[in-house]
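With one protein chain removed, the remaining protein chains of the complex are shown where they sit.
Should a chain be cited, it is by its letter among A, B and C, assigned in written order, with residues numbered from 1 in that chain.
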Amino acid sequence: MLKNLIKWARIKSPWAVHFNSGSCNGCDIEIVSALTPRFDVERFGIVLKGTPRHADVMLATGAVNHHSKSRLKRVYDQMPEPKFVVAVGSCACSGCVFRGCYNILQGIDSVVPVDVYIPGCPPRPDAIIDGVVKLLKKIQET
Amino acid sequence: MNELYKIFYLLIFPGFAFLVVYGLLLEWADRKIVARLQNRVGPPWFQPFADFIKLFAKEDITSEKADRFMFAAAPIIALAAVLTTVIFLPLTVPALFSFEGDVVVLAYLLTVPTFAIFLGGWYSVNYFASVGAMRATLLLFSYEVPLLMSLLGPAILAGSWSVSSILAFQANHDWIAVYQPIGFIVALVALVGKLERIPFDIPEAETEIVDGPFCEYTGRKLAIFRLMFDIELVIVASLISLFYLGGFSYGNIFLSALMFFVKTFAVVALVAAVKASFGRIRIDQMIGFCWKYLVPAAVLQYLLIAAAKIWM
Amino acid sequence: MNEDIQAKLGTKFPGIIAEFKSPRKARIYFRLNGGQFKDVLAYLMKDLGYSHLSTITAIDNGTAFEAVYNLFGKNTGVSMGVKIDRGDPHIETITDIVPGALVYEREIQEMMGIKVDNIPDGRRLIIPENWPQDQYPLRKDWNISMLPESFNDGLLRKWRE
Partner (left out) sequence: MHHTGDITFPVGPQHPALKEPEFFSFDVDGEKVVSADIRLGYSHRGIEKGCEERTYIQALYLVERICGICSHSHATVFCQGVEELMGLEVPKRSLYIRTIVGELERIHSHLLWFGVAAHEVGYDTMFMYSWRDREIVMDLLELATGNRVNYSINTIGGVRRDLTKDQGQILKEGIGEIEKKVLYYMNVGIQEKTFMMRVKDVGVISKEVTEKLAACGPTARGSGVPLDARRDDPYAAYGEIPFEVVTSDKCDVLGRTLVRIGEVLESCKIIKYAIDNLPEGPIAVKAPRKVPEGEVFARYETPRGELVHYIKSNGTEKPERVKVRAPSLGNVMPVKYMLEGYNIADIPIILAAIDPCFSCADRMVRIEGTRNNREMNWQQLRAYGINWYKNK
């Protein structure tokens, strides 16, 4: 009984931290606009937290560049267990238009394990919410 | 029978279980009102419960440079202090202990959490935490004096230092808020400072120093700290209604219980409205505001009481 | 209107101004062959009123480097190019005239490898800390494969295969 109570709690209150590893901040403003009245995510219990210590879901945007790859790894390590990573935007999934530029590692998954990919340049706020809902379903099954 | 009643009093009704549940419900009410004022939908009713259980199930990290014992002890001290205040407060049923001077004990117990936050922040050896801890203590000096003065006003009027007798005084006269409107306002503003709510939530100013003293806390310790804040909300809201709004001991049990919920909810709604309509002011402005306006208002209130006592 | 600018420059600095062209009213482009570019710049910014330094661009056209100083003022934009030989690229700093130029000089120094003499603060700007010292990404003869394998410690997925 306790097991699925904890699982219910994890699904109902996924706290998010947002890390921008070299994105054009188109995806970042779409993440922030998911918090605002029109697409309010707080009704699912998603709160944007400041420190990685308090968060369970990391919304990572941008194709990782060499300078921010160590910071991305460090923020990921600071997050307490059970943690999940959502790659928001095509840059985070595969490096998108910047493929071949010298300062880019193609995508977030070259540094940290990623659970959900949300394509789109930038994905609409409802696409981001749909991505997080899929992540919650994934937690449901594990 | 008396022992069993005490245990029931401490653990179930106005004690631990009731406070936890009601605290979390009040946190939900607060977040929902603020969200609705910002015309957002706001979280479902079970949100604080889900947050609490999830935090308990999370991994508990203590940074290796932090002092293990104090880092773990701080949240427990804070929670213990806030929970012991319930012994003196006559919530619907008469208080367990009530002696002359329990107002002062109450005030002391309510400042212990601030010191616990300071210790927690200081021992987690993180920049943001240490600056947040410093700010928490700085804040203490600014709102503590007006809060105490506004609590002592009714005590003087009722001529006694115990909460229950202040309550009795209000039973046969009408509410103290009618006699002391200025004291009531000063109490409310100091209350917002006490709970570290916007516009005075300077210690954990989210955009400046990343959750202040709590930024190193995770899992259980963070859950306890958040629970402490919720219970403190309940305690201070009932304190205000006890001192100024005539408390809750009416004839039968149901009417007083109903009045308890109505009054505390009213205070929380007011605080939430304040949170939705103000920005966060700086620490020096806060201290200036408290000492320039709140303390003189409280002193003025004393003069009025003294004058009233002489003529009455 | 731009002709008298050309005349003024010609009289003040005889023989230095080359390839002066002004495709439209609000734009002037010209090159300097040799000579003290700082006096020309000071003259342009102080006396002729092009006081706003927009940016400094470093160009590598295969044979030599070029530093183009883009100024703006009195509704016209002026681009002054200064040739730099490829062997030992050097240029004088202009932060004494325009303190704001520190930004652009740091970038030339790091991206193109043009050494800026007595620059007040010569540290690295945007390239990551562990970028190899002698590699300058914006040079024509540089490409991504010249990066040592250790640099991105195997993280860079081979996107080409």
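Observations on the model:
Assume contacts are C-beta pairs under 8 Å (C-beta built on N, C-alpha and C of every residue); 3 or more make two chains touch, one makes a residue touch a chain.
It should be emphasised that the depicted structure is a prediction, and the values quoted were computed from it without experimental measurement.
Among the displayed chains, contact with the absent chain in the complete complex occurs for A, B, C.
Note that of A:13, A:68 or A:94, the residue touching the chain absent from this view is A:68.
Only one of the listed residues, C:20, C:43 or C:72, touches the absent chain: C:72.
Contact with the omitted chain, checked across A:14, A:52, A:107 or A:131, is made by A:52. Counting the whole complex, the residues of chain C in touch with the unshown chain are 23-24, 26-27, 29, 51-55, 57, 59-61, 68, 70, 72, 75-77, 79, 98-100, 102-104, 106-107, 111, 120-121, 123-129, 137-138. Where chain B meets the missing chain, the touching residues are 37-40, 65, 125-127, 130-131, 198-199, 201-202, 205-210, 276-285. Mapped onto chain A, the interface with the missing chain covers residues 17, 19-30, 32-33, 36-38, 48, 50, 52, 62-63, 65, 67-68, 70-71, 74-75, 91, 96-98, 100-104, 121-122, 124.
One rule holds for everything that comes next: only the chains that are shown with their structure count from here on.
Chain B and chain C have CA centres that are 62 Å apart. Centre-to-centre, using mean CA coordinates, chain A is 35 Å away from chain B. Once the centre of each chain is set as its mean CA position, chain A and chain C turn out to be 40 Å apart. The set of chain B residues touching two or more other chains is empty.
Against chain A, the residues of chain C that register as touching in their complex are 126-131, 137, 144, 147, 151-152, 155-157, 159. Against chain A, in their complex, chain B makes its touches with residues 31, 35, 38-44, 46-47, 49-54, 57-61, 128, 206-207, 210-211, 214-219, 222.
Taken in their complex, chain A has these residues touching chain C: 65-67, 69, 95, 99-100, 102-103, 105-107, 110-111.
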